[in-house]
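Worksheet for the structure shown next.
Yeah, one chain of the complex is gone here, protein chain that is, but the others are all in their spots.
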Amino acid sequence: MEIIQVLSYGILLGGLYSLLSSGLALIFGVLDIVNVAQGAFLVSGAFLTWQIWDLTGIEPILLIPVVALLWFGLGIIIYRTLFVRVAPQGPSMTVLLSFGLALIIEGALNLIFGNKFKSVQTSYSLQSYKLGEINFPAPQVIASLAAAVVLVLLYLYLMLSWAGRALRATAQNRDGAALIGISHRKISSFAYGLGMATAGAGGVLISVSYPIYPATHYEWISKLLGIIVLGGMGSIPGAIIGSMLLGIVEAAGNTYAPQWTILFFYGVIILSLLFKPEGLLGARSRKDSV
Amino acid sequence: MSNSALTLKNVFAGYGGGMVLQGLDLEVRKGSITCIVGPNGAGKSTVFRVISGLLKASEGDVLLAGESIKSLSPAEILENGVTQVPQSRALFPEMSVKENILMGGYLIRKNPKLLKERMAMVEEMIPIVRERASQPAGHLSGGQRRMVEIARTLILDPSLILMDEPSLGLDPKSVALVSELIKRMTKDGRTVLLIEQNVRLGMYLANDGVVMEAGKVRISAPAKDIAGDPEVASMYLGKTK
Partner (left out) sequence: MKSLRFTKAKKIAVLFWAILILIPVLLPDSQYEQSLLIVCFLFAIMASGWNILSGLAGYVSLGHSVFLGVGMYTGAILGRETGVFTFYFAPIGMLTAMAFAFLLGSITLRTRSHAFVIITIAILLSVQLIVSNWVELTGGSNGIIFRSPSWARTAGNTPYYYMFLVVLVLTVALVRFIMNARLGAGFISIRDDESKAASIGINTTQYKVIAYCLSAAPYGLVGAIYSQYLGFINPTGSFSILISVYLVLAALVGGKGTLWGPVFGGFFIAFANEASTVFSGGISARVLIMGVVLVFTVMFVPQGLLVSVATMLRKRLAKDKTVEFINQAAIAERDAPLNLNNVKRAPSKAKADSSESILQVKGLYKSFGGVKAVNGVTMDIKRGSITGLIGPNGSGKTTLFNCITGTYGADSGIVIFNGTDITKMQPWTRAHMGMGRTFQITKLFKSMSVLDNLVAPLEKPSARNMLANKMQGEEVERAREILDFMGLSSFEKSNVSALSFGQQKLVEFAQILMLRPDIVMLDEPASGINPTLIERLSKAIKKLNDAGTTFLIVEHNIPLVLGLCDYIHVLSAGEIMVSGTPEEVRNNEAVIEAYLGPDTLLEGLDV
């Protein structure tokens, strides 16, 4: 029974991680940018949710479209003002730029909200659902379900819309995309905006299921980077597989040896990278083959 | 009035190191298959980069059916009906064949009806598009890929198609199929400009031949004359005794 409990916790966690890491994978896949500011975008989204909830008492989940849209616009602005100038200097400079952004956001959040843990209290914060002997904490279930819904919407958008197709095309073959008239500049800022929108939606979700604090963006980004490196950097399916795997590892750690959870988490990443440095679904290497 | 699909006048162009094209003059007749040959490093691929707008000519002019396209962006040149089949790696490996071809119509995406008509037209012309519609492009063989690449450019109904070594890496049977398709394309009035290393094959396909050397056109003549020109052979293999 305990195993089933662990697995279901793991899948809930994995569901949330899937959404959070897919934006990071998208940005890397299309732009070749390791966006380490993603954790800060996430945490700032959570703070914005907290602030609106604190002022109005609104059900936070309803804020997903608002925050996501806002973050989408911000992402486009950030790309067009900052990244567009640094991108030609290559991935090592863009990663630093995005790191600088993360620090600025962390500092700003500290100044605005102070160094205190905040958490959103909803009617279901302390509830849990029971299925037989297995316990499901309500906030995790709701966050995970909402993440799944957003992820499915994102998937449909990427598969069926022209913009989504253009994004996938660029990720698979940049020169090929230019050949059929996809403007690299436009599609780049769009991809960055979309990646940031997933962080906005994710921020809403972590605000209901985790205590929030500015410096937690380090923990988030370390986890998410671990996930997408494991999954194969630019691959969204890889990110989802990595999320599920590490979600289960984390849940198992929490159950059997809570003080060693982080070690299990990173241990799995380190070990798997040693044997498969390109990640589980190494998108980069496949791209070269056609 | 003029019968010229494309004219390059005294074009100089190059990269950081120096000028690759050194005053190139080139005329491509409307509805022809024109083939550029020449040894490695003669500047053949650079000619394509200049036509498609990826590289700006520093001197001279590029005219498409009499209008200058020298200062247009690559996307604008594409909209003017100049498409390109590159040497390799043009497709999106994880997308299906059908989606790949649909993506070729990115510029006419706002007109779904037209896109659908063109799709039917392309399917009619190149059967593999229908046969392998749902297969990922990355799983196709080299010859099949080349057919899909050509199909993808046709969906924009181009007036001029640039093809960089269409026979490269293909087995003889695929070369025959691709050659046949190239000939068929010009039947509806399209113009094809191709680069070949393979002189005999290129001249067999083409009506007009152009021999480049060191960034200039050295010979410009009907294809069959070039095929028989001993000077061309010696450029490749050196003087025979």
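Order of writing sets the chain letters: A and B. Residues in each chain are counted from 1.
Criterion: contacts are C-beta pairs under 8 Å (C-beta built on N, C-alpha and C of every residue); 3 or more make two chains touch, one makes a residue touch a chain.
Treat the numbers as computed from the prediction; the structure is a model and nothing was measured.
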Kindly name the visible chains that come into contact with the excluded chain.
A, B
In the full complex, which of B:Ile69, B:Ala137 or B:Ala227 touches the chain missing from this view?
B:Ala227
Where B:Leu168, B:Leu181 or B:Ile219 are the choices, the one touching the absent chain is B:Leu168
Among the options A:Tyr124, A:Trp162 or A:Tyr218, the absent chain makes contact with A:Tyr218
Give the residue, chosen from A:Ile142, A:Leu158, A:Met233 or A:Ile248, that touches the chain omitted from the document.
A:Met233
Residue by residue, what part of subunit B touches the chain that was omitted?
17-18, 39-41, 165, 168-169, 172, 197-204, 227-228, 230, 233, 236-240
Considering the entire assembly, which residues of subunit A contact the chain that has been omitted?
34, 82, 85-86, 89, 92-93, 96-97, 99-108, 110-111, 115, 218, 222, 225-226, 229, 233, 259-260, 262-263, 266-267, 269-270, 273-274, 277-279, 289
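The working rule: only the chains that are shown with their structure count from here on.
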Computed distance of Cα centres, subunit B from subunit A, in Å
43
Complex interface listing, subunit B residues touching subunit A
74-75, 78-79, 84, 86, 89-95, 99, 102-104, 106-107, 109, 137-138, 145, 152
As the complex stands, subunit A meets subunit B at residues 162, 165-166, 168-169, 172-173, 175-183, 286-287, 289-290
